[in-house]
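Apart from one protein chain that is not included, each protein chain of the complex appears where it belongs.
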Amino acid sequence: MLKIIATRVIEAFIALLLMSIVIFLLSRLTGDPIALLLGDGATDADKIAMAQELGLDRPLPVQYLNFLGNALTGDFGQSVTAGKQPALDLVLSRLPASLSLAGVALIFTLIIGIVFGVLASVTRNSPIDVAARLIALVGQSVPSFWLGIVLMYIFAVQLRLLPTSGYGRPEHYILPAATLGLFTLAAITRLVRSSMLEALGSEYIKLARVKGLSESIVIWKHALANSLIPVITFMGTFFAVMITGAVIVETVFSWPGIGRLAYESILSRDFPVVQTVVLVITSLFIIANLLVDILYIVVDPRMRSRG
Amino acid sequence: MPDTAMALTSNAGRFRAFWRQLDWPLRVALAMLVIFVFVAIFGPWISPYDPLQGSLRARLAPPVWQEGGSWAHIFGTDRLGRDILSRIIAGARISLTVCVIVIALAGAVGTAVGTAAGYFGGWTDRILMRLVDLALSFPVILLALLLGAISGPSFTNIIIVISLVLWSQYARMARGETLKIRNEDYVDLARTSGLSDFRIIWRHILPNIAPSLIVIATLQVGIVIVLEASLSFLGVGVPPPAPSWGSMVADGRSYITSAWWLCMVPGLAILFTVMAVNLVGDALADRINPALRGRNI
Partner (left out) sequence: MNKPITGPVRRAAFALLCGVALTLAPVMPAWAQSDDLIVALSTFSEETMTPWGGSGQRKTYLDVVYEYLTYMDPETLETVPGLAESWEMSPDGTTWTFNLRRGVQFSGGYGEMTSEDVAYSIARLIREDSRAGPASPMRRAIASVETPDAYTVVVNLNFPDFELAQGYFGAGQQLGVVSKKHFDTLGEADAEPTPIGTGAYELGSITPGSEIVMTLRDDVADHWRVSPEFENIVFKVVPEESTRVAMLRTGEADIAPIGFDSIPTVRDAGLDIVSAQATWSPVVRFGGLIQTAENRYNPDNPWAIREVRQALNYAVDKQTIIDELFQGEGTVASADTPVPAWLDVEPYPYDPDRARELLAETGYPDGFDITIRTFTTAPGAELPLMAEAVALYWQDIGVNASIEPVDWPSLRTEWTEGRANNYVWTHRGFPFASAANGLEAGFMAASLFASFTSPELEAMIQSFSDEGDLDARSQKFTEIGQYLRDEAAAVFIALANEPYGVSTKVDQWKITTAYVWNFDQVSRAD
């Protein structure tokens, strides 16, 4: 088990390194922040001076090695546009907003999705089941950018039940989290429903019933425990979906997270921030997948013996 | 010719029997898909107006059922006075084109990688599958944004980016299925008879794993449509004035309180099309390979 985890960690580092090269090259292919930073009326001399100041006049490999060397000591450079804030500080200051939104969305989708999936599977073809299947279908089909706009229009503008946007209070979470979470909710509901159906028809559940265990224990303990494994397998993917969705949702709801920061810094060619934000997001991905792997080993007895 | 007539009636009969098996949501979904494909293919001939030509004086006309709407523009007109119905029709063509190219490209690459990994095993397998893991852990939307920002939005970009997201799923599936049948008798037999590895994969493995791959492809159609729309929404997808459904929503979003149809109509077009695709995909998965159902994330 430890060996698996160690291998994973090493692979994660290689992945990060590759990613840093890709991002570094891509972000420098065309367009640089100098043209944006120069005021109107600037001359060639101003341009050269600024390139020197920002270190953008050196050859690309040198720039990359500088970046890498500094990054290893925790220095990701300074933001080019946002004053001279350290890029890492800037990214970390936006991280809590994104993580809390993704966290809230994930917790609620997990709870609602599992409850819904279980209810649907034990009451097959009942109205609850139909509703669950409909939510699963719509949730996997609706584009989140459109959903966000529509939800805001209905709940904030027409019904005045919720704030349109903003950050800080509990009520600010509802619409963005719903937008961000609907796809995952649909996925979890489907997963739980279909694996519950499988489990409820299985021999060992029949056995449990024969043993005279109460129906609620059979459903909520034995069948569900078994059905959660596929959900865990996909947790990493869900996390990825959430981070990807964050770029769109954070823009629509003015959420001060790293998704919007990434989008804005790409648009302003703020290289240090782009590099840092992508590396941070990738690290989050990799950590999440690592946790899922460990969780998987812990939950699934078969994996444990194999590890 | 009685023979032909017989064949026709029996075909019609078979179709009726098939149709009767389906529950009504599936019938609706199938019908919608047929309409989608028909509209996408024959769009230029059935479109009431040129989707790119508008008149500034006729902009933001409401749809026919709204006050002030008219049958001239059933879904109203957009910010430049272009007919929304015509743009929806043209957008269907873009969606379908992107779907076909992406699925062909991602499917080909993914299947090649997956079968190679599964068939050869060992280091080939290990390296290729790490590559797949890497692809799965990449924040793809950021890559798309970078690419879009660098080279401007273009059709080629969007194809490359979406293919980069999707090929890994084929690779995983193809590898798994290949592993299952790699040691079957008929594969061993082919190997001992001296067929080259390429031929074995082509003749004996591919045909056997094809059904599962087709299911994946169907289940991905919806994802492709939504991804294309999302990227176009962020301004790095299909460049204007081509009417991608995603960029139509993006263009219309500032009008949600004044001219809601600008963003509602293309949004619903995406929603209904993807719902239909997913329903049909699930049904197909049930028939071909039930294990895949509910696993298309």
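Brief remarks on what is shown
Going in written order, the chains are labelled A and B, and every chain counts its residues from 1.
FYI, contacts are C-beta pairs under 8 Å (C-beta built on N, C-alpha and C of every residue); 3 or more make two chains touch, one makes a residue touch a chain.
Nothing here was measured: the structure is a model prediction, and the numbers come from that model.
Looking at the complete complex, one finds that the omitted chain is in touch with A, B. Summary of contacts with the chain left out: across A:A71, A:I149, A:V231 or A:A246, the touching residue is A:I149. Contact residues of chain B toward the unshown chain are 53-54, 56-57, 59-60, 79-80, 149-150, 152-153, 235, 239-241, 253-259.
Residues of chain A that touch the chain left out of the display are 30-44, 46-47, 49, 53, 81-83, 90, 93-94, 97, 112, 115-116, 118-119, 122-126, 128, 149, 152-153, 156-157, 160-169, 171-172, 174, 197, 200-201, 215-216, 219-220, 251-257, 260-261, 267-269.
Keep this in mind: only the chains that are shown with their structure count from here on.
Note: centroid distance chain A to chain B, computed from Cα atoms, is 24 Å. Residues 11, 15, 18-19, 22-23, 26-27, 29-31, 137-138, 140-146, 149-150, 152-153, 157, 187, 190-191, 193-195, 230, 234, 236-238, 240-241, 243-244, 247-248, 262-263, 266-267, 269, 274, 277-278, 281-282, 285-286, 289 of chain A touch chain B in their complex.
The residues of chain B lying in touch with chain A in their complex are 130, 133-134, 136-143, 145-147, 149-151, 222, 226, 229-230, 233-234, 246, 249-250, 253, 256-257, 260, 263-264, 267, 270-271, 274-275, 277-279, 293-295, 297.
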